[in-house]
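Take this structure, written in structure tokens, and hold onto it; I'll ask about it next.
Apart from one protein chain that is not included, each protein chain of the complex appears where it belongs.
What follows is chain A.
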Amino acid sequence: MRRRWAAALLLGVPTVFLLALFVVPLLSMVVLSFWRTENYHIVQEWNVGNYVTLATGGAYVTFLIRSLVMAGVVSLVSILIAWPVSYAIILYGGRYRLLLTLAFAVPFLTGEVLRVIALQGLLGPLGLINAVLMALGSAPLRFIMYTNVASAIGLVYLYLPIVVTVIYLSLLNFDARLIDAAKIFGASPLRAFVEVTWPLNLFGTLIGFALCFIPCLSATLAPRFLGGPNGTLYGMAMAQQFGESGTWALGAAMGVVLFLTSIVAVLLVGMRVNLRRTGFTGLGRG
């Protein structure tokens, strides 16, 4: 009897908390997306006008495609950087492994605004790179000032730490004796990597991909302060509906689109994975 009370309390309270403050708000966003806004007032009238606007207004489609490309490229680049980085930490980190990984977490924890400020210090017209170039007497690099390239560099900067952490954790829990076994049986290092290390860490890699792709898809700050006139992304346009333009219903519809797009993208990637073969070790209940 007492056990059942404990279960109800321990699982019930967090469940109610998440339902009330996470699931219900998301549902109310869905409801609002089927209403409309007029002169900053919300009109409770069921219609799909917002979605029609989003599907036919050329700019919104462009923003969405640009966001998808941006998030995809940034996630792939982050994974390409994160793999050698986490592998190097695991192989050569020794007793300082944890410190080296924590050093990656420091920038992640200092908040997006402050990191965007730091990035402007690096990439901006008066930033470090261009100042060094001009001090050396050469012309400043135009492609890193207020362009999509600058946004992409910024997003990699913002989300590389989390990808590194996730892949590092995956590698940490991976039993390296399997590589030794493969090599003993005659596999070359490359083949051992392709057939043992990579597939067994694929699950961790995909989690890293998702945790980078999702926030990038809805990025609001980096494109606003680093991207130029052609750099508007979907999340940034959505944020404007709640700020300057006051069209909440349209913004809610954009939120629904972003939410569904990220779910579909993650499912598409996730469905190709056989959990049992990719190093997924269960829920850790003993």
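In this text, contacts are C-beta pairs under 8 Å (C-beta built on N, C-alpha and C of every residue); 3 or more make two chains touch, one makes a residue touch a chain; residues count from 1.
Keep this in mind: contacts and distances are computed from a predicted model.
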What protein name does the UniProt record of the undisplayed chain give, "ABC transmembrane type-1 domain-containing protein", "Tryptophan synthase beta chain", "Glycine betaine/proline transport system substrate-binding protein" or "Cytochrome c-type biogenesis protein CcmE"? "ABC transmembrane type-1 domain-containing protein"
Please identify which residue in A:L54, A:L68, A:L119 or A:L202 touches the non-displayed chain. A:L119
Taking the full complex into account, find the residue in A:V69, A:A88 or A:V264 that is in contact with the omitted chain. A:A88
Which parts of chain A face the unshown chain closely enough to count as touching? 2-3, 6-7, 9-11, 13-15, 17-19, 21-26, 28-29, 32, 42, 81, 84-85, 87-92, 98-100, 102-107, 109-122, 124, 126-128, 131, 135, 157, 160-161, 164, 171-176, 179, 189, 210-211, 214-215, 217-218, 220-221, 225, 235, 238-239, 242, 248, 251-252, 255, 258-259, 262-263, 266, 283-286
